[in-house]
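Heads up, one of the protein chains got dropped from this complex, but the rest are sitting where they should.
What follows is subunit A.
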Amino acid sequence: MKRLVYINDDSCRYSYCDNRISNTKYTLWNFFPKNLWEQFRRFMNQYFLLIACLQLWSRITPVSPVTTWGPLIIIFIVSASKEAWDDYNRYLSDKKANERNVWVVKDGVRRQIKAQDIHVGDIVWLHENDEIPCDLVLIGTSDPQGICYIETSALDGETDLKPRIVPPISANMSVEQLEKVKGIVECPNPDNDIRRFDANMRLFLPSVDNEKCPLTINNTLLQSCYLRYTEWACGVAVYTGNETKSGMSRGTAEPKLTAADAMIDKLTIAIFMLQIVVVLVLGYFGNIWKHTKGLKQWYLMYPAEGPWYGFLVIPLRFELLCSIMIPISIKVTLDLAKGVYAKFIDWDEQMFDWETNTPAHSANTAISEDLGQVEYILSDKTGTLTENRMIFKRCCINNIMYGNDNGDALKDARLLNAVSSNDPDIVKFLMVMALCNTVVPVKSNDDTVSYKAQSQDEEALVNAASNLNMMLISKDSSTAEICFNGSKFKYELLDVLEFTSDRKRMSVVVKEGQTGKILLLSKGADEAILPRVYPGQQKQRYLEAVEMYSQLGLRTLCLGWRDLEEDEYKEWSKNFQEASCSLENRESKIAEVCDSLERDLHILGVTAIEDRLQDGVPETIKLLRNAGINVWMLTGDKQNTAIQIGLLCNLITSEPNSQLLSISGKTEQDILRSLERALLITKNTCETKDLAFVLDGWALEIILKHSKESFTRLAMLSKTAICCRMTPLQKAQLVAILKSVGYLTLAIGDGGNDVRMIQEANIGVGISGREGLQAARAADYSIGKFKFLKRLILIHGRYSYNRTAFISQYSFYKSLLICFIQILFAFLSGFSGTSLFNSISLMAYNVFYTSLPVMTIIFDKDISETTVLQYPQILLHSQAGRLLNPTTFCGWFGRSLYHALVIFFITICAYADEKSEMQELSMVALSGCIWLQAFVVMMDSNSFTSPQIILIWGNFVAFYMINLILSAVPSLQLYTIMFRLCGQPSYWITMALTVAVAMVPVMAFRYFRNLYWPSPINILQQIEQSNGSIQPSRNVGSALKPARTNLTNLLTGSRGSRGSSYQPLLSDSAESTR
């Protein structure tokens, strides 16, 4: 459990690892086997390897083994080199970090060594702007107060400076002493909690008594942070290498599989089954034919006695012949397409945030299709829906509300007058604003003071105070200086009772420099402060103020203070020290001690801080909800504020159109009862009414403990929910609940507290906002503003889904097409497993002829972006998986069977008798496939851009060019074939016939369906066509209003048939069969 670190002592330094960082996945030696092993964990790769190995047996292979080995090796090399490149880069950056020079004290002498050679117990000497090489316990700095500042943005994404303090035991030590110091640090084993370090230290010094000194996270310098504004600092290495806190919190994320990918896998397995059946049936026929007819065909010279495995030969041949049923190229094609989708997101100018110069970025290139199938959005509030730019707007002091008239207290003449007249209540109020915080004033060269704060609220308060002439001028660990109306006051900072999310308040204990009075200054949430007032204080007015401010969507804080007696403080201080030193349950012990002090407060007033909604949030939420996406808001903020923000951003509407069900209560029973009630109401309410439920973190905790199932049911029925007072873990739990019932979730947030939820969700979106970049780093996509989410989902997500649906099904179509022709040919070749096509053609067909035209679909748009944004309901189509599901696949399957029959029968009828030469007939059939696939891609493209036309017809021309060139090589089987065919009128007539017979029914069917059973996409296409461009005024109004109500029906109706996600959500039954 514990780790003992002997400071500056070589005796035990080798019991822990050195400071070598390694982020690489492979080593030089294990790369090949490990990478191969990883690749072969995929079913498809195993399958193709098996096929490739079988092909080495020349007795059964219908075509040259190159047809499988070639593509397989290419695919392997491509993915292995990608992995190798990534890993090499990781290695380089590790190496750079490991070989960095650092100063270390050894035997009392400072020496420069490589970072990787630091051992636990070494004293590391850092200079300003150095990166910290490992986790250190601070023992000395250049600052006489023992403070240094670090920037932790690499660790938690927060850009503000954080002060770190030398523990009292080693404070005031000289540089010489520091270089020779010995001692023991007792600390927990390595973990990944970057906010906790419960340890203690003992130094062996003659001058200091041998007392244990407690250490907290504030006494540490963590790896990968930077030392700032401090000339030097030194510390004892406690965790090194990959055992540091940042090393331990590095996780490898599981690769995410999209819903479309899962469907493709299912289809692949289905096709594999079909293949087995075909192989067994044809193999059986083959053996029968061999024994009944084959032995009589003297020219085949079947030996009377075959080898014992003779009965296996024909089935295995068919297995190889049919192996092309599963397209080897599908993964490469899809990966390529997905890469392009991701690039389109990166390039999108309309998602470029000009304010912060942030482009949208997709860190995960593999999951764009899922964006188009999102069903639940779980959004953070602060910084995501709002700007996270806190501005002090109103306050209520001494029962007077300031800022009510003009909405800005800083411009309220009454307040300004009160300030200039030194109203004592107001002065106290401002003093709390200026002192009760952890803000660091930073003096710049021109003597102006700027503030660095961890909390945006505190920064807003301090700034407001300074606008009201109460300036916080300087502050160090023990003193603070403020300047009010020109006169300076000094305060001694005795203790800081820190803010935690449980306590929801923070306090400071200060001693007035002039009078020596000890004061407790507190600020916190109303429910944390108001119950702690002294008996008899009027709080009614403040409750009203809080109520009113949260109605306006403002964040409120209550400020209070109390005088402390010298004795009372001394006694408390002792308890506080003790609690701070405890190794176990430190946090709760401290909370208990703080509690005992924070009582009998005098309420000074209430502050209200505005956090404005981001630009375009209400419109975006409305659009997303019209698109059938359910939006939940998860916030750490309090209920009233959350509800107000919910109203402001269209998440919930006011009565009577909607009803807010609150799940709350004083006891566990109350909460569970109110949950059941909410569930009952939700089930029985008329569907046109919007229902939303509200609950807080405490209620959620109880519900998850006792009644998870009912809550899951409620979650499935609720389109909207507001969850307040959520911890990061609870946010992730909510995502997990929705995921567990099969919904596709998207989590969006901006701060470190959203990271868990972002990683848990199917899709994580980070807003690169003011709370740092931590969320953006963990997310699959990062965007600059919430409003870009609509483009990300409705445009990029939807198009990606449509395109992937086409590409994957088309890949199966073309493979099945050529495979069916081979199967049909088996009936005419005595079930012997002859391949109609030669090896070159087969390989080129899969790799070249058919893979290029299908890529053109990445430019395809079924309906224009404007139309999608105007009719967001169309997203339901892709959300329900209407374009890629077993039904649509059956359509493609049927089409490939039909087309194979057409090609085969037209070919053998037109090229019968004296024309039935093997090579010619094979080339006629192959040309038929190429012609058809060009027309199929044409038919299924919704729009034609120049690259599409060039690729489709260029590929067509390339096919003829390649085959004409191949026909000029005498050693090939194809020699002269193409020249002969192109000279025959019957060849061209046959091709035209094939196309007509194959495409006329498809076109007729499609026309008929588009006109009489149109899908919403068809209708929108027609609308686009007839309007030229859509007139927004008319359509939006008429389309959206009834849409709202009916959508409710559709959505709630569809919930019952959950599980088969491809079932039509829309009430029409036009399926996408083709």
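In the analysis below, a residue touches a chain if its C-beta (ideal position, glycine included) is under 8 Å from a C-beta of that chain, and two chains touch if they have at least 3 such contacts; residues count from 1.
Criterion: contacts and distances are computed from a predicted model.
Peer 1: With one chain of the assembly withheld, which option in "Erythropoietin", "Agamous-like MADS-box protein AGL62", "ALA-interacting subunit" or "Cation channel sperm-associated auxiliary subunit zeta" matches that chain's UniProt protein name?
Peer 2: So the chain that does not appear here would be "ALA-interacting subunit", according to UniProt.
Peer 1: Given that one chain is not shown, which residue among A:66, A:363, A:581 or A:982 touches it?
Peer 2: A:363
Peer 1: Which of these touches the unseen chain: A:30, A:422 or A:986?
Peer 2: Hidden-chain contact among the options goes to A:986.
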